[in-house]
Structure formats: structure tokens, C-alpha cells
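In this view, the complex is presented without one of its protein chains, the others remaining in place.
Here is chain A:
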Amino acid sequence: LPDDQNQPIYITADTAKIDDTTGITTYKGNVIIKQGSLLIEAAHVDMYRNDDGVEKLIAKGSLAHFRQQPNIGDPYSDAWGKHLLYHVENQKLTITDKAKVIQAQDTFTGNKIVYDLDKSIVNAFGGTNTDASGTPGRVNMVIQPKKKDKAN
């Protein structure tokens, strides 16, 4: 939701390491992070704090998972990847390594996806690493046909 970024961030995890000098707190083990409608689930999360609060979160996992409801009444958007970077300030989610986003039934996959949470814009990138057949990574999109309103 638009106001998610101003909500408190709640975290549960198995362990935590707080480094007061760098401002980085590392959570490990079944990490669950909630902020309003936003949810992050990962094996490892590095939280970067500055004087204004939480600046960014880096989530890693066999696949880390991100979920958020863009607007009230909208379906949830889900994202997966081995490496998620959630920038709280500019509300951008960068997914790398097995990136996948499902937004309102449309599916995007690629090597890297940058998801603008404010505008709900998905930028997917194939990336340079090649797949088994030697062709560079590809972006795949599955856009579901939108049902026409019965009125028109």
C-alpha cells in the first residue's frame, strides 16, 4: 500500500547480529519481515539503518519471497529471487538470480527484475549469462488477457 513505507517494520528470525558501527543488522534463519501490507520471507536479511530509519533491506534465500498489495482492493503482487534488494526510500525492489514477479496474474521472469512499487512498473532484464543452449538469458512475460466488462 502507498503508506507501507511509513509503517513500523516487524521482524522475527532465529538469530540477529547488530553492528552499531556500520548500522547493519543481520537476521538469519527463517526471517519474516512485515511492514504494512509488505511481507519478506528469506533465510538471511541484512538491514541497513541510517539516522532516518531503515534505508534498505537485502534478502537472500534459496528463493527469497516478497509480497505487497499495491493499493487497497488490488490483488497482491509477489516476487521471488535468490537476491532481493528493497530500497525503502525510493520504493524500488531489485530482484536478481532466478527473478520472478507475479503482478495481477501477469508473470515476469528474467535474470534481473527492477520493480517500481509506487508505480507498479516491472522492468525485466535478460542478463548476460547464457542458458544451457548457450543463448543469453531471456525475459519471459505471460500477460493474461483482461476480461472485457460485460457492459461494453
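Simple rule for what comes next: a contact is a pair of C-beta atoms (placed from the backbone, for glycine too) under 8 Å apart; a residue touches a chain by one contact, two chains touch by 3 or more; residues count from 1.
In the analysis below, contacts and distances are computed from a predicted model.
UniProt lists the omitted chain of the complex under the protein name "LPS export ABC transporter periplasmic protein LptC" (options: "Formate dehydrogenase iron-sulfur subunit", "Potassium-transporting ATPase ATP-binding subunit", "LPS export ABC transporter periplasmic protein LptC" or "Oligopeptide transport system permease protein OppC"). From the set A:T15, A:N90 or A:Q105, the residue in touch with the chain omitted from the display is A:T15, counting the whole complex. Residues of chain A that touch the chain left out of the display are 5-21, 25, 27, 35, 47, 49, 52-54, 88.
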